[in-house]
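Input: a single structure, listed below in structure tokens.
Omission of a single protein chain aside, the complex is shown with its protein chains in their original locations.
Order as written gives the chain letters A and B; numbering starts at 1 within each chain.
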Amino acid sequence: MPRKSYRQAINEALRQEMERDPSVILMGEDVSGGTGAPGEQDAWGGPFGVTKGLYTKFGPDRVLDTHIAEVSYIGAAVGAAATGLRPVADLMYVDFIGTCLDQLMNQAAKFRYMFGGKATTPLVVRTSYGVGGNGAAQHSQALYPILTHIPGLKVVLPSSPYEAKGLMIQAIRDNDPVIFFENRALYDTMGEVPDEPYSIPFGQANVLKEGDDVTIVAFGRMVSFALTAAESVQKLGISCTVVDPRTTSPLDVETILETVAETGRLVVVDEATPRCSMATDIVSLVSTNGFATLKAAPKIVSAPHSPVPFSTALEPLYLPSVEKIEAAILAVLDKAPINNAA
Amino acid sequence: MSGITPITMPKWGLTMEEGTVVKWAVKAGDLISQEQELVDIETTKLANVYESPVDGTLRRIVAAEGEVVPVGALIAVVAGNDVADEEIDAFIAESNRDVVRVAAGPVPETIALPGGQVTYLKVGPEDGEPVVFVHGFGADHKGWVLNQSAISESHPTFALDLPGHGASYKRAEDLSASALAEALLSFLNKLDLKNVHLVGHSLGAAVAALAAASSGSNVKTLTLIAPAGLGSKINGPFFDGFIVETRAKKLRPIIEMLVSDPGIISADMVEDVLKFKRLDGAQEALTAVRAANFPGSEQTVSIGPAIEALKIPILVILGAEDKVIPPFQTKELLSANVVEVPGAGHIPHLEKASDVNQRIQAHFGS
Partner (left out) sequence: MIAAIQLNRSELLDAYERMFAIRTFEETMRREFAAGSIPGTVHLYCGEEASAAGICMLLQHGDMIASTHRGHGHCVAKGCDIEGMVKEIMGRRDGLCGGKGGSLHIADLTKGMLGANGIVGAGGPLACGAALTAKLKGTKDVSVAFYGDGGSNQGAILESYNLARLWNLPVIFVVEDNGYAEATPSGWAVSGSQVRRANAFDIPAAEVDGNDFFQVYDTAAEMIERAREGGGPSLLHIKFTRFYGHFEGDAQTYRGKDEVAEARKRDPLDVFRNRVLDAALLERSELEAVEGKIKALLEDAVIAAKNSPFPDEADLLTDVYVEY
């Protein structure tokens, strides 16, 4: 199977769906990144190069560079979706959601319900998230818990190139509004991605590794951290199950409960800040629905309750690390920490 | 002969980069013979036993159980008893245990047939009588991973993804064995393959047989492994499950029906099937292939008459513990050249690769 990057995988998904369905359009700031400028029209191909080549292939009627005014163009994407197009709108950084949350929260999310089932809003909002590159407080957040909280929205966090292509194709074909969270640190990671189009259903967690001792639930970039930690503790004779829920809304609670029932111990790894997060949500779901299966209190490895710092000395301390996950695995097993793990 | 023979981590399939030494079946000092089982090896894709490539005395085991070793790196040393220990030490010290990079193997190619693009893997020399591998239901060319590499040492080999499978075109009006046989013949034609040895598995065996029957003199020998089309019964629930299940947990027991030893089925194998089923058109193709060839628990595909009419040498290999197509019904229908492999299920060419490879090679010469 050919190897492609996370970025290429998403690009391929967009291209193949745009080839298949003429009602799929892209819009956002610099998704072409040059339209109307004297030089190259497709100069950027998106702020992170994800949409490169699509303007050249599909033209200005399908790939629309917008002004920097999220309320209007995210709102226009909502209106277009409700009236027959299938837009994929780009919210460059999820940190900008404050500007346009109304159009997603009060409009897109609620049309179907408040109009009595008569509206269909097949919108995809792509957005980037995550700590890294010293983006600091306003360009590093992981705000998927906020969107997950809103009934009527679906929220997707692909953890690898294979996942990214299949979930994006599914997102475009899905008839509900979907917020698609791309972790910027994953754009260059490589993986096997089929050339043909394929879709991964929402609400089906992926169990990447099976073990007997601890269940680790992780999202997005944290999945590979969890796998590394799981492989590392294997040397100590500890075997872990690693679960990637893929989508936080809908959430595959059943698989999480099943795997915790097998191990009795839960560690949740979440890059987002800890109050009202996915980590707390999952710990709550397991505690209320699977209490009898727990042999120990669940552990959460997350960012601290603080904005993201700028300095190279501080940023790495903010993100959950493989070491912190290893420590949590040991702690939930009531084992002593290795050496001087913090 | 007082030479030193390195035993290295084998490469099973295109993408294997390293393997885990699970359990040694022999110890230092043992006299070993070619094809004797040496060690259980596990990769992310499969678990299997590695057989000795040589006769000799196993002088040293270099890779311990549990160790992960790159493909091509040293795992043991075979040498004559006249070779001194110091020489063996020196040999080991000099061997590069960490960074042996085996050259990247051949990659699959595509070819345009009347129905669409077909993917295939070509391995082996340019000259010689070509061997064409035809996989079964729900599989693809990668199912021949342990066979194609061995046989490609002496023959040009071609393993294709049948229409409706792998990375080949999925949408077709007719996915019956006869239609697939026509596609196979187009494939042979397009690549200008002459004097072909066809090796087919399960549905692929039926396809190969039907293709051979209408290929005139172009097919020299036919090898049918656990063939469909020679009896009426087939394991309906296997196909039901294969088609319906979308979660690894539920699909695994279905896939395990294919083999005698479930330990051979790795998580990656199950994942590969899931990934195939997610491809656009794959689910529809599987359903259509099943309906056209073995609806319910009955086989509508039939190759009996084709086999009767063929004048070329035919070898049938059955797994004694086949849970998908009962081996007894196949044996009953044929007179000559049926081999039953003990300890193997529906995919003996994977479970008992070495044995099957030998038999196939021998059969090419008949």
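Assume a contact is a pair of C-beta atoms (placed from the backbone, for glycine too) under 8 Å apart; a residue touches a chain by one contact, two chains touch by 3 or more.
Just so it is clear, the structure is predicted and the values come from calculations on it, not from any experiment.
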| item | value |
| --- | --- |
| Among the chains presented, those that the missing one touches | A |
| Given A:Val50, A:Ile74 or A:Ile172, the one touching the chain that is not displayed | A:Ile74 |
| Interface with the unshown chain - residue positions in subunit A | 25, 61, 64, 66-67, 69, 71-85, 87, 102-103, 106-107, 110-120, 151-152, 154, 174-176, 203, 250 |
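Definition applied: only the chains that are shown with their structure count from here on.
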| item | value |
| --- | --- |
| Length of the line joining the C-alpha centres of subunit A and subunit B, rounded to whole Å | 38 |
| Residues of subunit A touching subunit B in the complex | 1, 162, 166, 192, 194-201, 204, 207, 209-210, 255, 258 |
| Parts of subunit B lying in touch with subunit A, wherever the complex brings them together | 15, 167, 246-249, 267, 275, 278-280, 282 |
